[in-house]
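Report on one structure; see the data block that follows.
Here the complex is missing a single protein chain, while all its other protein chains stay put.
Labels run A, B and C following the written order; every chain starts at residue 1.
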Amino acid sequence: MFKKILIANRGEIAVRVIRACREMGITSVAVFSEADRKALHVRLADEAYLLGGASPAESYLHIDKIISITKRCGAEALHPGYGFLAENSEFVRRCEEENIVFIGPPSLPMEIMGRKTASRVKMKGAGVPIIPGTLQPIDDEKTLVKEAEKIKLPILLKAVSGGGGKGLRLVRKSEELVSSFRLARSEAKSSFDDPSVYLEKYIEEPHHIEIQILADHYGHVVYLGERECSIQRRYQKVLEETPSPFLDDDARHEMGRIAVRAASAVNYRNAGTVEFIVDKNRKFYFLEMNTRLQVEHPVTEMVTGIDLVKWQMKIASGMPLVLQQEEITPRGHSIQCRIYAEDPDNDFMPSPGKITHLRTPSGGIGVRYDNGTYEGYEVPLEYDPLLSKLVTWGETREEAIQRMLRALSEYQVYGIKTTIPFFIRILHHPQFLSGNYNTHFIEALEKEKDGKETGEEVVALITAGIKTYMENKSRSTSRGSRKISNWKFQGRLENLSRRL
Amino acid sequence: MFKKILIANRGEIAVRVIRACREMGITSVAVFSEADRKALHVRLADEAYLLGGASPAESYLHIDKIISITKRCGAEALHPGYGFLAENSEFVRRCEEENIVFIGPPSLPMEIMGRKTASRVKMKGAGVPIIPGTLQPIDDEKTLVKEAEKIKLPILLKAVSGGGGKGLRLVRKSEELVSSFRLARSEAKSSFDDPSVYLEKYIEEPHHIEIQILADHYGHVVYLGERECSIQRRYQKVLEETPSPFLDDDARHEMGRIAVRAASAVNYRNAGTVEFIVDKNRKFYFLEMNTRLQVEHPVTEMVTGIDLVKWQMKIASGMPLVLQQEEITPRGHSIQCRIYAEDPDNDFMPSPGKITHLRTPSGGIGVRYDNGTYEGYEVPLEYDPLLSKLVTWGETREEAIQRMLRALSEYQVYGIKTTIPFFIRILHHPQFLSGNYNTHFIEALEKEKDGKETGEEVVALITAGIKTYMENKSRSTSRGSRKISNWKFQGRLENLSRRL
Amino acid sequence: MNLSFWLNNREYKLSIKEKQKNDILVDLSGKTYEVAVEVLNSDEILLIIDGKIYNAIICASNLSFRVYVNGQSFDIEKKSISQILGGMHNQRQKRDVKTSMPGKIVTVFIAEGENVEEGQAVLILEAMKMQNEIRSPQKGKVTKIIPKAGDSVETGALLFSME
Partner (left out) sequence: MNLSFWLNNREYKLSIKEKQKNDILVDLSGKTYEVAVEVLNSDEILLIIDGKIYNAIICASNLSFRVYVNGQSFDIEKKSISQILGGMHNQRQKRDVKTSMPGKIVTVFIAEGENVEEGQAVLILEAMKMQNEIRSPQKGKVTKIIPKAGDSVETGALLFSME
């Protein structure tokens, strides 16, 4: 096993990896940007080195600096977390050249899976079902029209190098086809420096369900159940659960077997996730493979008891995956809420700033709190607004939901806005409770009116009143002369009020 | 199910029960003493009522007040937690008379199990193995000598109404027998207002292992595995784990079956624990039954996934125990450390006072933190010094231990002393790691010398130096006139130092 | 003690009387609440109102309070000079749109003097790796736009004014 690992990331995922290192007796090395000098991952690591300026380009995306620090501090391996350089095959190649063990897949499968058309070709060849559409990028408008007629509208235009909803266009009417194609190409060009776009049949009322896999150096691949990720906002997942309330056992095992086949087809290694689109008839199609740890990996850990980050390290160090498929027996139900520094009452605007008060939601059976913040911490403007992940486990889905609501009720973040109230709404919603929801759920939810509660308003007013009363009282009994000016000011104010 | 429950307790166990209520949609009612106005259980409950003065007699032991508040606030049921009135059969009888559902056993089995000689008679009759010794209290010294000769030294003299090591005497030499008998009787009289004492054979190198059971209104009883509780200090448990590294599967199932028989013999109901003494040859004997929730119940919850407090409420409300014995399949390993406000470097002196800084050990898979405190909280002098329980789970015992060490390293309580450093010592000890330890472990550990580390000393000195430097610097750049006197004082000090 | 507060553009009148230590009667909009009060620290108060428990955090500035209750925040203004004096000429429908977060201006869609619909995007502000459309709060004319594309803005900075 490694003696020292560098974590090329920040926030909750860096903290997650540092904790796994500590449990394995591995020295953890953090790197940080100027904006992250006081960050939690720096506080918890064994060692820490400054990367550079606050912008990702100067720090967490700066390949040369990261490689150089890794070599200088004597780390044998590097964990990329998710985001930043985690799926950058160029970076992986550099690690390979410099003899640094990259805790993730080799560069080749990463490259194949990183290009959508290449992975579609590969998957089709391996017998993995793919969404009807083109296998190659479309360059001219004539081919576009021809192919669109072949697979029939509605269709999706997708950037070959895309992700996160950028360079994505849904076309329902044929007269929008060409203009959407031009827009998708220009967005793809500006976002990924690659204008290539291809066509896919649009699946109505889609479910987004993914399979976690683990693969070792010796060709042994297992799947660890699915995660239901259909609760999305602007193509970003916000809440995940396992098992999916939409699948039956036959479907989940079939998807698991296909996911293993997909990974084997590209000689995949380490932890990875095969994402599927599932239509309303439970027919499923390969969507893409995430060649890294997922943000939502904790729900799988909660039901299987298997620590995925530790397995990432064991596999990277060359240990065989001793887990057998039949030994992996998920138990109960788990849900994860991604707590973002965003204002759900104001169109999910980011809300950076200082966390003045923090009540964390720990305590009791089945509550997990993976955090990247602390009281007094200033949430920086430069990075993803994910503050923490709150995960619960229950014997049943209902218990996991009730536990999440309980934990959310104890979780209070003051000073900035968070998505906590938004999750409380989701978890009370009849359609979510029914378990039958698809990727359109949040869109529909946002259109519903929100009946404003007023009980807390009354309490807030009473609090302000009592605070004023008590300060007044302590002022009139205190002998300090410094207080007098405030007192006078208050007097003048009250005089003014009376006059009006 | 109940709509409203009153929790007649304080500290972490009251918080534990409040959280279960919230998850079940039950309104929770806290009661509190004058010393607990700011306590966490008051902050988290839905409703709260003052009991009275700080002393237990005026508050948490005051039966009339508690009954009256329960009726006034409309709670249908009452949860006693552990300690205080939890095993007071007089209190249970009062609840029964007043039509308040007591969440625990009926008064009769509680009474039988509360008197050691009565329970020994009952258990012997039911075919539960008991420790060789007398079945009746011994009143005169002649009988004492005769009985001691019969079962042979070493023997234990035990108070019939005893508990917590009081009124307990080990006799190894016959010349100490009579004087020990007198001491034990006088201690029993002053501690329990009952001088009765009986004899038991002393088991050498004993293990203390207990079985958790659940029993419903309809005679259905199941066992939920064992807890190894041999890590004790002055007859008080400090660390518990499950499964016991000392037992094999045959022994644990046999003990489970006997525990069910013990509970059935007294028509037990609700959650309970049958404690056994296990000798070095794995022969086991009934020790006593705890007719309530145990402090260490979380380790059982962690491996079974079953929420014991919720089952307590379901059973009390008359629901049948749908759990079948073969469905209860413990997974992995769990350990609990009881974090006390005590100074392990000073003979475990209690250390009440204000928690000035608190870093809680949450985060990651398999860490549970059941707390009764918060930053800024003043730990009162009047009650048990248990601050919190830190519980970890792992796929293996080794993983649970490593995870506990990781969590303890993140758990920092400043302002008062705690037993955290003591647990770090235990968890590094070869004998603990081997899993083969008995109730003498801590005694032996305390005799070992502790090599003081010095790395932190250097850091502390550097911190003090830098703090002084920075304050000095900010003083010399600040323009405020108020600072000058300090500055002068410092100057005078430095002059003085130079002169010497 | 009689007080007057503003919350969400509505005025509330409170009357406060101390029955005994830790026990306060509050009259609010004609209803009387008996409140047991426990001060946890300088900015945190535990209230028990009719047996129900509330943890409130309160931060005071000269003219207003920010109160946090059950995860929600409320900005309560004292009946202040600015409100009293400013009450008159705030009637005109002039409206300033400020930013609630620091960030970088990516695009400005509207020119000064243009008319916009309610909800129409006026500019895009990038923060935390996300592009956020800042929309017009009302139908009207954009009289002034302060930043231009590429500018960085701090929290509270004026973005544009409308009439």
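Note that a residue touches a chain if its C-beta (ideal position, glycine included) is under 8 Å from a C-beta of that chain, and two chains touch if they have at least 3 such contacts.
Because the structure is predicted, anything quoted here is derived from the model rather than measured.
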Taking the complete complex into account, which shown chains does the hidden chain touch?
A, B
Considering the complete complex, identify which of B:K3, B:K150, B:K280 or B:K467 is in touch with the unshown chain.
B:K467
Of B:G52, B:P154, B:P245 or B:P352, the residue in touch with the unshown chain
B:P352
Consider the whole complex, including the chain that is not shown, and state which of A:R37, A:K152 or A:R172 touches that chain.
A:R37
On subunit A, residues whose C-beta touches the chain left out of the figure:
29-30, 37-38, 42-50, 73, 376
For subunit B, which residues touch the unseen chain?
341, 343, 346-347, 349-353, 356-357, 381-385, 409, 411-414, 420-421, 456-473, 493, 496-497, 500
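The working rule: only the chains that are shown with their structure count from here on.
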Enter the minimum step count from subunit B to subunit C; a value of 1 means the two chains touch.
1
Most contact pairs found between chains A-C
Farthest-lying chain, centroid of Cα atoms versus that of subunit A
B
Using CA atoms only, can you tell me which chain is the most central one in this structure?
A
Using mean CA coordinates as chain centres, what's the subunit B-subunit C distance in Å?
48
Would you mind pulling out the distance in Å between where the CA atoms of subunit A average out and where those of subunit C do?
31
What is the distance, in whole Å, between the centres of subunit A and subunit B, each centre taken as the mean of its C-alpha atoms?
39
Multi-chain contacts only, two chains or more: what residues does subunit C have there?
none
In subunit A, what residues contact two or more other chains?
409
